[in-house]
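One structure is given below, represented as structure tokens, and several questions about it will come after.
Just one protein chain is left out here, and the rest sit where they should.
Going in written order, the chains are labelled A and B, and every chain counts its residues from 1.
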Amino acid sequence: MEDFLTLLLAGVSVGAVYGLIAIGLNLTFWTTRTMNFGQGSVMMLCAMLTANLIARGWMQGLAILAALAVIVVLMVFTEMYTVRPALKIEGSMGWAVSTLGVGIILQGCAALWFGSQAVAFPDVIFSAVDDVVIFGVHVSLQYIAVVVLALALVVVFELLVRGTVWGRAMRAVAMDQDFAAVIGIPVRAIVLGSYIASGLLAGISGILVAQIGGTVDPAFGFDLVIFGFVAAVLGGMGSTPGALAGGIVAGVLQQMVGGYISSAAQHGMAFALLILILVVRPQGLFGQREINKV
Amino acid sequence: MTLKRRELLSFTGAAAAGGTLGFARRARAADPIKVGFTTALTGPFNEFGEGYKRGIEIAIEKINKAGGVLGRPIEIGVMLDDQLIPDRSVQNMRRILDDKSIVGLFCPSGSGPTLAVIDMIAADGRPTMNPQAQTPTVIYPNGPGGKPRPNVYTFSIQNDIEANFMAALLAKKFTRIGLLNESTGYGKTGSELIKAGIAAANKDAVVTNESYNQKDQDMTAQLVRVQRARSEALMVVGLGADMAVIRKNMTRMNMTIPFFTSAGGLSPPYVEGAGDLAAGTKGSQFKKISTVPPAPETKEFLDAYKAKYGADRLWGTDPEVPTPSMGGTVATGYDGMLVMADAFRRAGTTDAAAVIKAMDATKGFPGCNCTYEFTPEKHHAIKIGDLTTYEFVKKDGRMTLVPTAI
Partner (left out) sequence: MIAPRTVLTRLLTHPAFILAAIAALFFGCSWLSGGTVQILTFLMLNILLAQSMNLLTGIAGQISLGHAGFYGMGAYASGILMKTAGLPFVVSIPLAAAIGALSGYLVSFPAGRVREFYLAMMTLAFGLIFREVVREWDGLTGGAVGLSNVPSTTLKNLSVFGVTLDAIDYFRIVVIVTAIVMWLVHNFIQSRHGRAFYAVHASEVAAGCLGIPRAGTKRQAYTIGAGMAGLAGGLYAHMIGYLGPESFDLARSIEVLVTTVVGGLGSMAGQILSAIVFTFLPEKLQVFAQYQFIVYGAILAFTLILLPRGLAGLLLLPPRFIKPASLRRAGTAGVAIRPVDSDRNAALVVEGVTMRFGGLTAVDDVSLELHPGRITALIGPNGSGKSTLVNVVSGIYQPTAGDIRFFGESIAGLPDHRIAGKGLLRTFQDPRLVPRFTVRENLLLGAHRRYRTSGLAAALSLPSAVREEAAFLASVDAVTRMAGIADVADRPLESLPYGYRRLVEVGRALLAEPRAALLDEPAAGLSEAEMALLARMIRAMKDAGLMVLLIEHHMDFVAELVDDVVVLDSGRIIYHGDIEGMRKSPAVIEAYLGTSETEGAHA
């Protein structure tokens, strides 16, 4: 039983982060039907910058804010110079290739500036030894903190989207960009905003994951973004609660398979799940089938 | 008159002969002995490649300062970068092998690239030193008991030696052992060998073996399985960064069983990642290089390294005593170059066949990591006795490796 709870908590915690990443991916997908294939590098860069600044003596909070600020600039650059021009060119998916390219550039730059080896990531929220005993089971506060933070972010985000004018504007842009432009919504700003928000979510996810693991290196983040994508597809690309649910399902499933069946199968399981969902139910658990007007 | 002419002739002849000889000697002195290698000089694994390259360079400086070998200086003729990518290693090694002026070779870092090029090297026949790859099949294609490849010699800790060391250690104190390994060649072969070693020492031992991927951030599932089997100790075959992740994970799960790591884990990245949690971790590593006081041949190397690079990341946290993993990252290159040069000297030539004969007769050569001995049947040098157990201990506010009994 203790094992089950341990696995469950780890799964929920890791899954909540997948969900956060998924929401970030969803955001840009709604507004522009594009996705940042280099999202993993955004996570990595934020975590590495934070670690680096803290190592230089900066205050933790300040370091995180500074890293996030850099991410904002980066996302603006990505949207303006790699996504927008690619969308102007006719035909499928140049944006996939170009955002992937940005991700790879970031990986190369990080290796150049910070070295290719793993860098230690300090404990930001609690430390590995902090725990709380619930029903006789040691429950790590780090995991709980991650779950709580992720949930809080999702709630805040949903409130923003449903409750504020900006949120409604974003949904309008998501439904029909041209129409939204015609009725006076600043589409450019919203699209840019969605990329920035997506980057911020990714950056925060990066910090959360890095602090669980304890190290960051330039290749960090790539696999995580795939898991984020699995979560997004599992939950349905249109839905925020779906993304969180999808992430948690994916995370828990991973841990259960690893814990009860085979640890070797753990990794491949997430990818197999992706393929399964795409074949059986592409709109995910909570999404809707899309209709295109001709 | 006749005498004078004869004297003149002989004098001229002698002078000419002497002049020619002197001329030839100068030509040979200017004609360096070249060695070549391809390794990970850049990229995510460059500490290994950069490391052994430094070892070779320091050795070459030492040799040339003493007049070179066979009256000729040694130099690195070709040094190529493969970033530990096997295809690149293959292309690079082909280029190196085409260069007939290279008389001595070093294997790439890492088992993957080395396995990719080893057949090429064996077919070529030139003497080759392996500084870091640990998979036994690099040297012994038919397994550790079989015949070695005639021209390849290893200076690394072979997986089976390390495994036997650790297996003996673990089997002596524990009966239920958890064993984690990274899903690479190093991890897989290491854990297979340890399992076999433990089973041989104690057939009632229970070993729970799980694998993880490098750079995984969460190892909860693997640790739960180890815990479920009521393991009394945990041994991990892997590298430092992942070791830190595992350690933190264990702490979060309140797993307090003794924690052991392979040589690859007892490295700076582990300490950097785990911080104070590293305390109490034990593992095996090179013995000689961190022995205090150091042997004269070791001291010579350490002083030279410190003079050139200072007590840097490869050296470790204690400025006085190098971290034992330095034996594997840097000193194997140093020892390898010195042993090769010694073989050239004893053979009196750089011709492959003669050099190999000399290598196979290496005996009692003092190196940083051990005293080297090779025979036609044994092409590995590090023995169990050259390893020792270390433990991470916090000393003077720093996490340092201290030799310990198990």
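Simple rule for what comes next: contacts are C-beta pairs under 8 Å (C-beta built on N, C-alpha and C of every residue); 3 or more make two chains touch, one makes a residue touch a chain.
Not measured: the values here are computed from a predicted model.
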Full-assembly contacts of the left-out chain, visible side only, are chains A, B
Across B:A59, B:I74, B:L115 or B:V321, the one contacting the chain not displayed is B:L115
Touching the hidden chain, out of B:T135, B:S156, B:S267 or B:T323, is B:T135
Contacting the left-out chain: of B:S156, B:T189 or B:T317, that is B:T189
Checked against the full complex, the residue among B:E75, B:D98, B:D303 or B:E377 that touches the missing chain is B:D98
Missing-chain contacts on chain B, rising order, are 41-43, 80-81, 83-88, 90-92, 94-95, 97-98, 111-112, 115-116, 119-120, 123, 135, 137, 183-185, 187-189, 211
Logged for chain A, residues touching the omitted partner chain are 33, 35, 81-82, 85-86, 89-94, 96-109, 111-112, 222-223, 226, 229, 233, 264-265, 267-268, 271-272, 274-275, 278-279, 282, 290, 294
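Going forward, only the chains that are shown with their structure count from here on.
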Separation of the C-alpha centres, chain A versus chain B, in whole Å, is 41
In the complex, the residues of chain A that touch chain B are 3, 6-7, 10-11, 14, 111, 116-121, 128-129, 131, 138, 140, 142-143, 209-210, 212-215, 217-220, 223-224, 254-255, 257-259, 263-264, 266-267
In the complex, the residues of chain B that touch chain A are 42-47, 183, 210-213, 215-218, 220-222, 224-225, 227-228, 240-241, 244-245, 247-249, 251-254, 269, 272-275, 277
